[in-house]
Every structure is written in C-alpha cells, then in structure tokens.
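Shown here: the complex without one of its protein chains, the others still in place.
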Amino acid sequence: MPASGSSSGRAVWAILRKECRSEWRTRYGLNAALLFAVTSLASTSFAVGRMSDRPDVLAALLWVVLLFAALASLAHTFVRETEGHTMVLMRLVASPTAIAMGKLIFNLLFLVSIELVTLPLFLAFMGAPPPRWGALLAILALANVALAAAATLVAAVIAQTRGRGALFAGVSFPVLLPVLAAAVSGTRAQWSGAPVGAELRLLAAYAVALLAASLLLYDHLWEDA
Amino acid sequence: MEARALTHRYGHRPVLDQLSFAFQGPGVVAVRGPNGSGKSTLIRVLAGLLRTSGGETTLHVDGRATPSRNRQRWIGYAGPDLSFYPEFTALENLTFAAEARGLARPAERSRERLEKVGLAARGGERVHALSSGMAQRLRLAFALLDDPPLLLLDEPGNHLDDEGRQALATLIREEGTRRLVMIATNDEREGALAGQRVELGTRGLGDPA
Amino acid sequence: MSGNLVVMAVALLVWGLLFWYLIRLERRVADLEKR
Partner (left out) sequence: MIGRALLLLWIAAWIVAAFVWAPLVPVLGETTRVLYFHIPAAWVTVLALGWSMIHSLLYLKRRNLEHDHQAAAAAEIGLMFCVVATVSGALWAKAMWGAYWNWDPRETSIFFLLLIYAAYLALRSAIDQPERRARLAAVYSAIAFVSVPFLIFVVPRIYFSLHPDPIINPRGKVDMDPRIRVVFFALLLGFTGLYFWVQSLRVRVARVEHRMEERRGSGNVG
C-alpha cells in the first residue's frame, strides 16, 4: 500500500482529471454557467448602459455577475455525485480531503474559464476604462481561490440535503460575502488608481482560513452510507 | 477482521446490537439474517463507509492493526449502493478507481479484472448501457482491483444469470483461498460456500415497536 | 415626558405577557417530561 503522502497527491490528480473529463463529456455545467454569466451581463449592461465614469458601479456589477454565475454552477460537482450515487465509489478510492481538493481545483479552473469569457465581454459591453491588469488579475486570482474554497465546502454540505442544489445560493451567501466585499472594493480601487494591498491581504487571509478549516471538516462530511 | 461490541441505530431503530467476532483470513464467512437484520449495515461498517453508533472494528493485516480511518485502502467492497459514472465506460471507471488509489498499471490491471468477471468484451461500453447483471459483475471487478486482504461483498449474486452465478461461485471459492471474504447473503448456494458464519439477530425489522 | 410613560407602560406590559407565557410554557414542558 503506497504511503499516504504521495498517494493522496495522485488521488487529487486522478479526481481532477476525472472531473474535467466528466465535464467535457457532459458539458452541462460549463454551458449553464456561461449562459448564465453572459445573459446576466447582457441584461445589466442593457439596463445600465455604459458606465465608463463610475468605477464603483462597474466593480459591483462585475462581481455580482461573476458571483451569480458561480452560485449557479459551483455546487454541481458534488450534486452530480450524490444524484448519481457515485459518492460510495469516490469514498472507496480516495480520502475525503483528496476528494475535496480535487473538486476544489476543478471549481477553480471552472471559475477561471467563466471569467475568461465574461471579463472581456464585461469590459467591452460596459465601456469600462482600461483596468490596471496587474492589480485586477491579482484580485481575480485570490478571489477565485477564496470563492472556490468556500463554495466547494458548502456544496459538499448541501449536496447531502433534500433540496440539494436549491439551498446552495442562500446557504453559501454569508460565507461568500467577505470575498464579494473585498473583490468589489479591490476592483474599484484598481480602477480609481488606489492601492489594492489591503483587499489582497484580506482575500488571501480568508482563503487560507477557509482552506485550513476545510482540512479539518472534510473528514466529518461523509460518514453515513 | 475483528469487531468488538458493534452497535448501530438507524435514526432510532437498533440494527446491530453488541455484535462481536473475529475472523482469520483466508476463508469465506457468510453474514446471514432476515431482511433488515443489518447485514448490509455490517458490511458497510466493516468497509469504513458507515460510522457506528458504538463499538469498533479493527483490521489486522500481516499481524499489524491498520488505522480504521483509511480502511478503504485495505478492503475491496461490492454492494448494491456502489454505482459507477454513467458517462464513462466500464474500463474508464475502473482505470480511474485504480489511478485514484495510486495503483501500478491502472489500465492493464483494470482489463485483467474485467476478464476475470467475464466483462472483457464490454470494457468499451458506457456504464449506462450495461445490463444490471453486467453492472453487478463490474462491481465485483472493482472490489478485486488491488487484491485487497479483505473482500466485502453485499448480496453479490444480485441480478446475475445462472452462468453469472456459476462464475461468482468459482470466484468466491478461488478468492477464499487467498484472502478473507465476507459475504452478506440469503442465497443458499452462496451461504454453502462459507466455512464460517455470522448469524444476525432475528430482531431486525420484524421487531414490534 | 407623558409620551415616555406610555411607551414605558407598553414595554412593561409586553414584558409581563412574555414572562407569563414563558411560565406557562415551562409548566407544559415539565409535565411533558413526566409522560
């Protein structure tokens, strides 16, 4: 039996690849999320029009669109497992933490792929001033890590409830709020030329706190058949 | 495989009550009892899928007690609640399982196991296209993936045709010589294969409130 | 000042009602526990 260290690394890699292949085969999650992001973007920009002079409104709108796209799709990796009753198989081949890390990284890649499409469209549709790419990408990166960490943990919990995905938005919102607040504030600061250090530190601290908590909590998540 | 004062309740219904035993592999053990007497519960507890309300189980491999936290490393489990990813083929499912467990030669190993349960020809088929009998064989292939010291089978004969049952019987007899095999079953033929037995109490579902 | 007294009276009334309700609730819980 392989030692636990390297093998859980291999398990995470195997699970990540499986998640990507499942997503590629069914393509259900990505299509839904992209459609969701683009439609909510289009409707906001239609309603609000061009906002080149209001970085605070732009920052808020960008993150509302991204947050709701995330809320609509990040629970999917766990809900799919419980609906397909494949959680037993998962638990027999990997430790809870390895399962969670595999899915967390997948959710992270998922978020990035949504943003690759939504961000350029947003900047174009809303006529946003050119962003300070360094600061903006740093904020996006850290916010994505925190979002993925929080969403994966909450998804693992609600996937085992009666309503499954239905509860995800409401239950995860308080946990996602600090990420939303810091991301909006940071995005606004980068557009108005202010330093973004404080927001980056906050996002990093929250991501670390969540990851630390998850390492302790994932063992308690799957204990009954 | 050793159990001490195992007790478990589903919500408020006592299913396992102060059950203790110790079985030495290799050999075949039948877990028998009426419906609802906790056969499946016991198998799931031994597989580390279910945390009991009381008591504990310890698996000794080569004389050393293994941590019950990652019990799944040491056992092969096949039960009705084990489902596979419908969007993947049988071979892909097994290969993924082998990779996740960090086993050597995952693809080759999976092909060997498919041959062993008579699914060699169906490896390329998507799981949702398999009949329930073939899906049951796939579960057996999964359980045998890394030659575990302990094999836990919950009603392995389900959905199998005669030819399938025949293959299952020879498989159990063969594996019984190499490792400890515990089978939860009410099927006479499977029960007959077992050298030892665990009779679960008659209290089960029939017990009046 | 008189406005305050009215509000105070209402506050005292609400507190009295709440207290009475809790006492009755406690009695019901006590006999539920016996059964």
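Miscellaneous remarks
For reference, chains read A, B and C in written order, and residue numbers begin at 1 within each chain.
The definition used in the following text is that contacts are C-beta pairs under 8 Å (C-beta built on N, C-alpha and C of every residue); 3 or more make two chains touch, one makes a residue touch a chain.
All of these numbers come straight from a predicted model, not from anything done at the bench.
Among A:V93, A:I158 or A:V196, only A:I158 touches the chain that is left out of the view. Contact with the omitted chain, checked across A:A42, A:V112 or A:L177, is made by A:L177. Where chain C meets the chain that is not shown, the touching residues are 4-5, 7-8, 11-12, 15-16, 19, 22-23, 25-26, 29, 32-33.
In the full complex, chain A contacts the hidden chain through residues 150, 153-154, 157-158, 160-163, 167, 170-171, 173-175, 177-178, 181-182, 185, 202, 205-206, 209-210, 213, 216-217, 220-221, 223-224.
One rule holds for everything that comes next: only the chains that are shown with their structure count from here on.
Viewed as a network of touching protein chains, the structure does not reduce to a path, ring, star or complete graph. Between chain A and chain C, the centres computed from C-alpha atoms are 48 Å apart. Rounded to whole angstrom, the centroid-to-centroid distance between chain B and chain C, based on C-alpha atoms, equals 59 Å. Taken together, the chain B residues at the contact with chain A in this complex read 44, 47, 49-51, 69-70, 72-74, 77, 79, 81-88, 92-93, 96-97, 99-102, 142. Residues 1-2, 4, 6-7, 10-11, 13-15, 17-18, 21-22, 25-26, 84-86, 88-89, 91-95, 98, 219, 223-225 of chain A are the ones touching chain B in the complex.
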